[in-house]
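Could you have a look at this structure, given as C-alpha cells, before my questions?
Shown here: the complex without one of its protein chains, the others still in place.
We just call them A, B and C in the order they show up, numbering each chain from 1.
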Amino acid sequence: MVVIKAFGQVKEQVGMGEFRIEEEMQNVKSLRTYLSDKYPAISWSSVAIAVNKQYAQDQDPLHQGDEIALIPPVSGG
Amino acid sequence: MVVIKAFGQVKEQVGMGEFRIEEEMQNVKSLRTYLSDKYPAISWSSVAIAVNKQYAQDQDPLHQGDEIALIPPVSGG
Amino acid sequence: MVKIVDTIDLNKLYKDLVHPAAGGLCLFVGTVRDNTESKEVTDLFFETYDEMAILEMEKIRQEAIEKWKLEKVIMVHAIGKKSVGEPVVVVGVSSAHRKEAFPACQFLIDELKKTVPIWKKEYFTDNSHWVSPTP
Partner (left out) sequence: MVKIVDTIDLNKLYKDLVHPAAGGLCLFVGTVRDNTESKEVTDLFFETYDEMAILEMEKIRQEAIEKWKLEKVIMVHAIGKKSVGEPVVVVGVSSAHRKEAFPACQFLIDELKKTVPIWKKEYFTDNSHWVSPTP
C-alpha cells in the first residue's frame, strides 16, 4: 500500500487530493504504468513523482507506506 | 556675492555650513583658487563644486547670487 | 529561514534578514500581475505541497549559502487566494557587501520557480486554469 497525494491540475483530473493504492508496486516506473492505465487522459510525461518528499526517478523502489506525490509542472513565484 | 554651502568634512573644516563671499569670482576655477588660499589645510582636489545644485567644471562662470556647494567625496547608501 | 505563510509582511521579513555584519540586503518580491499573455487576470490561487516545498526551499537556501558569502537567506511563499498587486513570494539575502546580494537573490527566485512544489491557478473574468510554465 502506498499513499498518493495529488496537486494542482492533477488533483482536479483525478478528482481527489489523496488516495491509496493497495497493489504492490516495485518501483516508480511500475507506479507510472499503473497511473497511465487508470488515468489515460493525464499527460504523465510532464508530471514528476516524489517519494517521501523527494523527487524520484523511474528506477527508485517503492516500499509499503511510502508517501507518493504527483507533481504537475510547478508554477510558484 | 555668492552663497557657499559646505557639507560633511568640509563643513567641519571651514567651521560653518553656510557663508558668503563678497568678492567677484569669474568662474569655478577662480573660486577654487580663492578657497585654496583661504583654507590651505583642505585637500580641494577631492572636493567637487556644484553651482545652483548641478556639478560644475572649472570653466563654468559664476554669477551674482549663485548657490555654490562644496561637496567632499559622497558616501551615501 | 524558509516558510509558507498566509500573508507577507515586509517589515517583519526585514527583521528576519538584517544582520549586524551585513551592509545591505537584496529582496525580490513576486506580485500578482493583472495580465498573462494579454488576458486579464483577476486573482491567483496558490496551492503547495507544504512539507516538500519547505525541504526544496531549504535545499536552494543551502546552495546559495555555499555559492556566495551571505549572512542570512530567507524564502517565504504565500498560499491561498491573492489579488492583483498583492505579494506572493519574497526571497532575500543579506551580505557584508552588495556585490554578492544581487546574483544570490536572483538565484533564489530562479530556482524556486523551477523545483519548489507550489502551483498557481489563474482566474480570468470568464474562466480559470492551472499555470503550466512553458520551458
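To be clear about the criterion, a residue touches a chain if its C-beta (ideal position, glycine included) is under 8 Å from a C-beta of that chain, and two chains touch if they have at least 3 such contacts.
All values reported here derive from a predicted model rather than from experimental measurement.
**Student:** For the chain that is not shown, enumerate the shown chains it touches in the whole assembly.
**Tutor:** Touch partners of the hidden chain, whole complex considered, are B, C.
**Student:** Who touches the missing chain here, C:Met57, C:Val76 or C:Cys105?
**Tutor:** C:Cys105
**Student:** Considering the whole complex, not just the chains shown, which residues of chain C touch the missing one?
**Tutor:** Looking at chain C, the ones touching the missing chain are residues 9-11, 14, 18-31, 33-35, 84-85, 87, 94, 96, 98, 101-103, 105-106, 109.
**Student:** Counting contacts across the full complex, list the positions on chain B that touch the omitted chain.
**Tutor:** 5, 7-9, 11-12, 46, 50, 53-55, 69, 71-77
The criterion applied here is as follows: only the chains that are shown with their structure count from here on.
**Student:** Most C-beta contact pairs, which chains?
**Tutor:** Comparing chain pairs, contacts are most numerous for A-C.
**Student:** I'd like to verify one number: the distance from the centre of chain A to the centre of chain C, where each centre is the average of its C-alpha atoms, in whole angstrom.
**Tutor:** It comes to 26 Å between the two C-alpha centres.
**Student:** Could you please state the distance in Å, as a whole number, between where the Cα atoms of chain B are centred and where those of chain C are centred?
**Tutor:** 48
**Student:** Per the centroid of Cα atoms for each chain, what is the distance between chain A and chain B, given in Å?
**Tutor:** 73
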